Each structure stands twice: as structure tokens, then as C-alpha cells.
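I have a structure I would like to understand better, so I am pasting it below and will then ask my questions one at a time.
Excluded from the complex is one protein chain; the other protein chains are retained at their positions.
Here is chain A:
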Amino acid sequence: MFVARSIAADHKDLIHDVSYDFHGRRMATCSSDQSVKVWDKSESGEWHCTASWKTHSGSVWRVTWAHPEFGQVLASCSFDRTAAVWEEIVGESNDKQRGQSHWIKRTTLVDSRTSVTDVKFAPKHMGLMLTTCSADGVVRVYEAPDVMNLSQWSLQHEISCKLSCSCISWNPSSSRAHPPMIAVGSDDSNVMYGGKVQIYEYNDNTRKYAKAETLMTVTDAVHDIAFSPNLGRSFHVLAIATKDVRIFKLVPLRKESSSTGPTKFEVQIVAQFDNHNSQVWRVSWNITSTLLASSGDDGCVRLWKANYMDNWKCTGILKGDGSPVNGSSGQPGAMNTMVGSAVQTSQNEALPSVGRPELATDCLTALPSLGLTDTAALTPPPPSLPGPD
């Protein structure tokens, strides 16, 4: 169903994020080499890098496009504790001929004291708004009051999430029935701190963001989070990349007209997949939110699709290097099943320790594995072994 082809990226270090613009004709990548590259798709479908420039003084974690209504605008965030807004300007004519475009920095947002881990533009209908989240657990919402002047951004809201934030996602629904909503994921790995996904909703009366929901069942580190394109649906769908892929459905409960609090949701878990057999790194929805792609530490990209019964299934596996996957399994754990039944059982016993190694294996530490080496050290090899003579 899907065929992969490689594109020469020419980044000098790991690429941390890829982002398409609204039309899917332009693309931005960011990397540990501190640069952002912009790519344009030619009529023949080839990608050409039309701009590459140093953006930050640290690894650039994420890059994202604003809606084209606001011009050709990018935002990036970095380990250097800043986020920046970039705008493409009409360059000198020789630039044009070289096929290069010119991007200039419109603003640097320096409010964070730690690494800025994610940056996202709010949905278009809210105006030109930008959100960042940082490792110190603060989500910041900025607004450009004048969309023609991208150098002025005012910090509108600061939401303190108490936990180190790794990712944010806006609810893209433009329906008036759905107030602005933002989901925040935390990569804090301590399961004792409870839910790692918090959902904040804008309250028109208090003009503040208030917590509407915490997904208490997600206790492991969350690496990525994505609201699905709503497309006029009556509910919201949230994909979460944690130790597995999870899809949650948030059904807004009918609100009494008098109540002013945040919307109450009925939270349903629609799907949970541990096929990656390891940490899941990213999740992404297609435009109709009918296909979900996830990537994991198994080096594979998996595609998920729901059937008419809303049952999600894996419809494709692609290897990170674009090569086809042999067979259907493609999981590093799968070959262990071939080793033998004895091994299999021992693996199964070891399974509960996957999530909480500090608990389950303490009993095993009691085995004096160190003691064995001690005894060997104390007793030198017997002076005369009964030899084969």
C-alpha cells in the first residue's frame, strides 16, 4: 500500500522533527545541527531544499508551520531555552534564481528557563497564537495581536503543569461548541506522579485555561501527543505515544447552560498497541484522522487504521530506513519465540518487570550472584585435580 523513497536531507546531525505546511507542498526539518531546512515540492514531486539556516544555539527539537493565511511563517524551539518565529521574505532577485528563499527571525521567545520541548501554533480560527512547553513544566501561550507584525508577541497565558512537559497538541476543532483546548504530555518517567497527559480548556468567563481532564491511566513517560483533525465529529480523539500507542476518545458530555466550569468528558480508550515492543516516539494523524502513523524504538513506522466498527488495526509496517519488513511480525521480540519453550516461559516471567523494574526484580537480586564470585576468589583452584591420567 505504501512505498517509501529516500530524500537526501543533508543535515549534519539527527533530525528531530519534520513538519508539513497546510497544503503539504512545503516541509520544514530541524536537527541537532542547530539548523532548520525548508523544502519545496516541485511539480514533479521532488523535494528541493530552498532554505537552510542556523536557528538556535542548541539542538532544535521541533519546527512547525503557521496557517498560510498568516504568511509563510515557521516557529522552532530548542534546547537553548528559546523558541523563535521565522518569516520568509522576498529576497534579492539572485536568491530567487538560485532557488533559495530567505527567512528572517521575527522574534525570540525567551521566557523559559529550561529547554523548550515543543512549539505549536493554535488553530487558525483563534488568530495567530503560539504555544510552547518546556522541561520546567510550563506551557506558555503567546499571541501576535497584529498579524502583520510578527515581531510583537505577548505572553497571554502561563499554565503550570507541575511536570516536565515534552509535547503539546491543540484541539483543531473550529466548532463553536468546543472551546479552545490543549493537551500536554509529560516525559517524567516516575509512575508515582500519576497521569502524564493533562488537558486544559479555555474558559470564556475567567479568560484562563483550566484543567479539564487528566488521563490517569497514562502513567509512563509520554513522548508525543496528537489531537486528531476533528472534521466535524462530535468527539475528540487523542493519540498518545508512551510505552505503547494509545488512542483516547473524549466525548464532551452535554453541559448544563448554567455551569461555568470546564467541559466534562467521557474518556474512552479506543485502542492500545504495544506492537512497537518498546517506547513509542511519535504519533501523527492524517488529514481525516482515519490513519495514524507511529514510530517507535524498534526502528519501525507503523500505520493504524480503524474499520467501520472503530476497531483499530495495524495496516502497515515500514522500517525506518525505508526497507521492507520481512514477514508480518518485524518485531525484535518475535524471534525469541523461535528459541524454545523453556526460554519462552522465562521471558513470560520476566514480563511484569517491563514497566516497573524496581519492583518486580527485587526478589531476583536476592540471588547471590556477587557472592558466587566471592567464593571463587576465596577458594583458589584446588591444587591437584584428579586429572584424566
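Assume a contact is a pair of C-beta atoms (placed from the backbone, for glycine too) under 8 Å apart; a residue touches a chain by one contact, two chains touch by 3 or more; residues count from 1.
Keep in mind that, in the parts below, contacts and distances are computed from a predicted model.
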Point to revise | Listed names "Missing oocyte, meiosis regulator, homolog (Drosophila)", "GPI ethanolamine phosphate transferase 3", "Response regulatory domain-containing protein" or "Auxin-responsive protein", matching UniProt entry of the absent chain | key: "Missing oocyte, meiosis regulator, homolog (Drosophila)"
Review point. Which residue from A:A4, A:L155 or A:I269 sits in contact with the chain not drawn here?
Key: A:A4
Revision key, fill the gap. Against the hidden chain, chain A presents residues 1-20, 22-25, 27, 29, 31-32, 34, 42-43, 47, 57-59, 68, 72, 79-81, 90, 93, 96, 115, 174-177, 230-235, 277-279, 281-282, 284-291, 293, 295-301, 303, 305, 308, 310, 315, 318, 320-322, 326-327, 329-330, 332-336, 338-339, 342-343, 346-348, 350-351, 353-354, 357-358, 361, 364-365, 369, 372-373, 376-377, 380-381, 383-385, 387
